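If you scroll down you'll find the structure; I have some questions about it.
A single protein chain has been omitted from the complex, and every remaining protein chain is retained in its original position.
Then we have chain A:
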Amino acid sequence: MKFTLSWLNDHLATKATLDDILALMLKAGLEVEEVEDPREKLAAFTVCKVKEAKPHPDADKLRVCAVDTVDGEKQIVCGAPNARTGMTAIYAPLGAYIPGLDFALDKKARKIRGVESYGMMCSTRELEAGEDHDGIADLDASIPLGTPAAEALGLNDPVIDFEVTPNRPDWLGVQGIARDIAAAGGGRFVQVDIKKVSGNAECPVEIQLDAPEACPVFAGAVIVGVKNGPSPDWMQQRLKAVGIQPKSLLVDVTNYISLDRARPLHVYDAQKLSGPVVARLGKAGETLEALDGKTYKLSEDMCVIADDSGVIGLGGVMGGQSTAVSDETTEVFIESAWFDPLRTARTGRATGIHSDARYRFERGVDPHSCLDGLNMALALIVEYGGGTVSKPSVVGEPPVNPRKVTFYPADVERLTGLTVKQTEMRRILKDLEFVIEDAGDAWYLTPPTFRFDMEQSADIVEEIARLIGYDQLPTTSLPAPEGGVRAITTPMQARVRTTRRVMASRGFLETVSWSFMSKAHAALFGKIDESLTVANPVASDLDYMRPSILGNLAQAAQRAANHGERGVRLFEAGPIYLGDGPKDQRTVVAGLVRPYNERHWQGAPHTYDSYAAKADLFAVLESLGQPGDRFQVADPVLPQWHPGQAAALKLGPKVTVAHFGQLHPGVLKALGVDGPMFGFELNLNALPQMKAKATKTKPVLERIDLTPIRRDLAFVVDQAVPAGDLVRFAQGADKKLISQAEVFDVYEGTGVPEGQKSVAFELTLQPREKMKDEDIQALMDKVVAAVAKGTGGVLRG
């Protein structure tokens, strides 16, 4: 919302400077966004008098002027055709910045065709004060020497732009702004009287209200014999200053009152109306060609204004083309009605129309302002356009006043920590036009009808606190909580923290990628769930909530590779979405590697592969106190993984904790990235909760003095049997004694039958008491039997 300082002063008697006003606005909660003060911009420029202008000796188009300025008499070389002796002009001293040319004059006098020039005389365009550039500004001779240029050009009115919060539609009028600035201590609020010009004749246009829930009150009047010429200069200047292009008296008056009083109006060419004007609900199939030239389909939910010809306007949103005023209009019907905010907002959203009227009505217009707004319009139109006014016709009743608010003065200190005298509270509430019934501990307050945000005591506390100033409130550090401070993170948050550090320490770069991905790509990761589709995506390829982070990581890795990055390792700890319920979100950590085989003088180092991905995953699991050997390695169950070179990590048959290995080459191709890529995705929610221990004390160390016994075993087994099964069955033979089993060789070829393989592993036995050779042998026999039973493997001789 923009307004000018002089406009504000219509409603505010004050000695405050611009800076004071800005500070008071800030204090009261009117957040100033921009101030344009022409006085500041033009501070360097003052009025001068040209004593003599004579031709330049060496240039036909230049004149050498002797100029009386605030700096004394100056010689100025001027190229303007209108420079003449006796002229009153605008003087720019040496060094001045010329805004319209965007450069500063030299600080030293400059020779122009051999004649020194000590400054410049400016056109209005050079001062960004007008469009005139045919010559220098030619001012009224009565303006004294040294007058600031802004004043001389009538540009001494700063424009202030500020943010109107949705709770304060009354700030959409300059009057409302002035009221709050006065209450904040900025002067006296001036109630500007409205002249009544109404005539004796009844309003010739009949008003009917068929939908009082949408439009409960409607005031209207007709002026006959009006001339719709340009509006007065002062009105045009104010409208232009706040960015509104003047059109004609009738239109400008409605815009002006909307800005001055937050009171939208609409004007109809009364000769284009047929029959009564009706405010009713729309009917299916109806359309309106609105003032913006577009045709809108109307619905039964919208409040429309209609006459015998059909719909002629969308109530509180926009008028129609068929009854619009024009330069030829001589009879005007003025509408000053009140439209329901919610319905106006819905209509605005449905039609997509953004108008000043909608903006005001959906936030709330004072329902009691219909007649005042109408009278103000009548007075202004008749003053500048003439004509004969009818009696205003007011149909319906404004909606019931806002209910009374019970305010407990003690709440001010309870909620803000500040002690405020009751006389001060009373002063503020009166300035804000509340009516106070004092009942001791509780006050019953009637808010003014232009306020829609007053419901309970806390609302009043804010009014008092802000107008006293938040800087007056105490500043008190939060006391330590009762019972002291405890650990602040949940076990899940702790998992994320640990995981991130393990991944970064293993060479991975942390990313934060969109929670979105394209639906087409999401389909590569499993069945599409329509409830995860974003109905209004910011971009067409960000229209689905990701079921996996790997797609985003793969594309990021490809981008990095395109920039010449070799051996990209990325990870992200973040959400994935399995459905739209509050429990369908999972926190996962995904790692992705686009390998690069670095050369090395000792020979190629081991390349990143599915086993390396497994190592990274297991390092994370280990750090979370969940060593990888607790889990079973099984075939992948998700389609983004290579069916033969990736695996699911399971906890029992039902719970899948993670996947790791190589990503499916087909999926990568569909994502538009080059493979191979490897990685893992670990669902941190699927990991078992660690039981909270009753005590932090660790059990006593049970030292084992007996040295471990190590035995190598090799089995020949069917090629399809996972080596992990051999190890698992071997260990299962005696879980207490066998502390470890590590595969060190897998062999297929000569000496091993076709379709079979030899798997060799080292068993580590950790005896608790001395073992004899025959005990060890008996255990080995048990291992061989267990492996044979479980896998069909035969001990290799």
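Methods note: contacts are C-beta pairs under 8 Å (C-beta built on N, C-alpha and C of every residue); 3 or more make two chains touch, one makes a residue touch a chain; residues count from 1.
By definition in this document, contacts and distances are computed from a predicted model.
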Between "Methionine synthase", "Phenylalanine--tRNA ligase alpha subunit", "Inner membrane ABC transporter permease protein YdcV" or "RNA polymerase sigma-E factor", choose the name on the UniProt record of the chain that's been left out. "Phenylalanine--tRNA ligase alpha subunit"
Based on the whole complex, identify which of A:S477, A:T695 or A:T750 touches the chain you can't see. A:S477
Selected from A:R188, A:R403 or A:R559 as touching the chain missing from the view: A:R559
In the complete assembly, which of A:R188, A:K430 or A:R497 touches the absent chain? A:R497
Looking beyond the chains shown, say which of A:V538, A:V637, A:V655 or A:L706 touches the absent one. A:V538
Of A:L5, A:A28, A:M121 or A:L445, which one is in contact with the hidden chain? A:A28
In the whole complex, what residues of chain A lie against the chain that is missing from view? 26-29, 31, 165-168, 341-342, 345-346, 349, 362-363, 413-418, 455-459, 461-462, 465-466, 470-471, 473-478, 480-482, 484-490, 492-493, 497, 500-516, 530-539, 542, 545, 552-553, 556-557, 559-560, 563, 565, 567-571, 573-575, 577, 580-585, 598, 600-602, 605
